[in-house]
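Below is a slice of the complex: some chains, not all, each in place.
Think of it as A, B and C in the order they're written, each chain with its own count starting at 1.
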Amino acid sequence: MTNLILDKAVAALLVVDPYNDFISEGGKLWGRIKAVAEANNCVPHMLQVLNAARKAKLRVFYALHRRYRPGDYETWKYIAPIQKAAWSHKAFEYGTWGSAIRPEFEPKPDEIVATEHWCSSGFANTDLDLQLKKHGIHQLIVIGLIAHTCIEATVRFAAELGYNVTMVKDATADYSNEEMHAALDINIPNYASAIVTTNEVIESISSLKP
Amino acid sequence: MTNLILDKAVAALLVVDPYNDFISEGGKLWGRIKAVAEANNCVPHMLQVLNAARKAKLRVFYALHRRYRPGDYETWKYIAPIQKAAWSHKAFEYGTWGSAIRPEFEPKPDEIVATEHWCSSGFANTDLDLQLKKHGIHQLIVIGLIAHTCIEATVRFAAELGYNVTMVKDATADYSNEEMHAALDINIPNYASAIVTTNEVIESISSLKP
Amino acid sequence: MTNLILDKAVAALLVVDPYNDFISEGGKLWGRIKAVAEANNCVPHMLQVLNAARKAKLRVFYALHRRYRPGDYETWKYIAPIQKAAWSHKAFEYGTWGSAIRPEFEPKPDEIVATEHWCSSGFANTDLDLQLKKHGIHQLIVIGLIAHTCIEATVRFAAELGYNVTMVKDATADYSNEEMHAALDINIPNYASAIVTTNEVIESISSLKP
């Protein structure tokens, strides 16, 4: 954590895909991430970071995956494998419990929910970059799911677009330890300026003047 | 129309902001555009172009302005004058009749509605470019409102991003003839490869093999 | 100028296309803008604003049009009218005097030159947004050429992307008064938060603590 220095005027928390389908018992994909998520206390950690940010009055943003609606992909000429999978699983199906945000993570009225993303990056084809600019944000603390897809993609795009990124390594999860390792140890260190634990980031956030 | 050559494999119709607030009797902004819109038969022309496109099985896309929701702007540090005006007028207020699409222009199930735009361009901070790519589109026929704001912005962005644009000059309207002239005669000719009448574009569309 | 409040921590000057071909005697396009440019003292004003910014240690960025190189357009399937014109005129031809920056406007070593733009907006398909983010900039003072093409496009994109824009109305020029009027009086007021004179902006800049 030696290199984690938060500047409250320009820092924000970014919560990625806290859907029931991912992180609630009974969610369509929970069974696939449960082992990794429980081993590192992912969901409680996510909540601790969110609560610390709210308490310190850090601004909070949400990046949410496209909720599946019939007709989304039928007419596409080109579709990536990960989108084919989303189409087939109907994960985050619009109007269902699975595509609702897990209740403890429900956005507050003054928190910003970006438009839904179609692939993995919270930035691609959404208003996330605009919303961050409109609030003067340059530094992002990132938590959420899945480490090697949406999280890594969002961290990569954030860095490519010019943001300073802090990754909270025990507030994310993945289908396997190998995928988690690829994201956290191989790729994200190139793009995130700090990779920290929940305890470390909470300590930093809590030291900010509210 | 000498330079209008449609290639059905890559052409689409783009309908911009056909909201009741703009183009229906009783809409919040209809009073301000009525004189120009009735002088050139804007709404009937928009409908004729849409129907011709549907009949020829041209793909149809919609670019829609952000429907106003309380909280949209309160936290922004930076806001453009046109966004301040939108905030003040509450045009296209979410959940109201004014922000519904005028019934004849209601998207069909296989037509694509891009995510809402926050300023004037249908491309900025939305998935419109993605959706066009996913359908292999390179050529856009543009109709809708308002000529010197959303229409001009969308045409400018389309050209900047690499699309070929056809503007239908009597299927748009504006608050005044001067603003209409600035859009159609001064600026759009730099970015749209063809500027045509409704009759001309319908003739071209109708000649396409369905 | 009532609404011009510069925040030095996030403000910068953006100079658009100060090429010899535009603003030097003998430039390919100087003849076409000379009447308007001399009537409002465009070039001396641009220089005064630049010098004031440098003196106040405001950060300075340059947005430059693609310098024409043979082969630029020959293979394109789609080309906008303004690009066809650029191809035909060979304005800003690479390696020639015309595509050199007029000497008084030559960037200093710590000033940032964005990659060249292909159409009108200094933001489209360039690294300008990245460079502004990397320097923490949110507020842009815009000067340069041509009012209704590159300047208006750059102002529109800046606003769409979330920047606060100040337009200096007598540090730009155009081919005609009508085009100048369309840019400065009809369109840019929707996107620029302040439209000021050179004297007004210099007064604001000079009041910043260096």
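Throughout what follows, contacts are C-beta pairs under 8 Å (C-beta built on N, C-alpha and C of every residue); 3 or more make two chains touch, one makes a residue touch a chain.
Bear in mind the structure is a predicted one, so any value in this text is a computation, not a measurement.
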Query raised in the report: Which copy number describes the whole complex, given 3 displayed chains of the same sequence?
Result: 4
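By our rule, only the chains that are shown with their structure count from here on.
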Report summary line: Chain-centre distance (mean CA atoms) for chain B and chain C, in whole Å, is 28
Report summary line: Between chain A and chain C, the Cα-mean centres are separated in Å by 38
Query raised in the report: In angstrom, rounded to a whole number, how far apart do the mean CA points of chain A and chain B lie?
Result: 34
Requested in this report: Mind pulling the residue numbers of chain A that touch at least two other chains?
Outcome: 129-130, 133-134, 136
Report summary line: Per the touch rule, the chain C residues reaching chain A in their complex are 10, 129-130, 133-134, 136, 138, 161-163
Query - Interface residues, chain A side, partner chain B - complex - result: 59, 71, 74-79, 109-110, 112, 115-116, 118, 124-127, 129-130, 133-136
Query raised in the report: For the complex, which residues does chain C have touching chain B?
Result: 77-82, 118-121, 124-125, 138-139, 148-149, 152-153, 156-157, 159-165, 178-179, 182, 186-187, 189-193
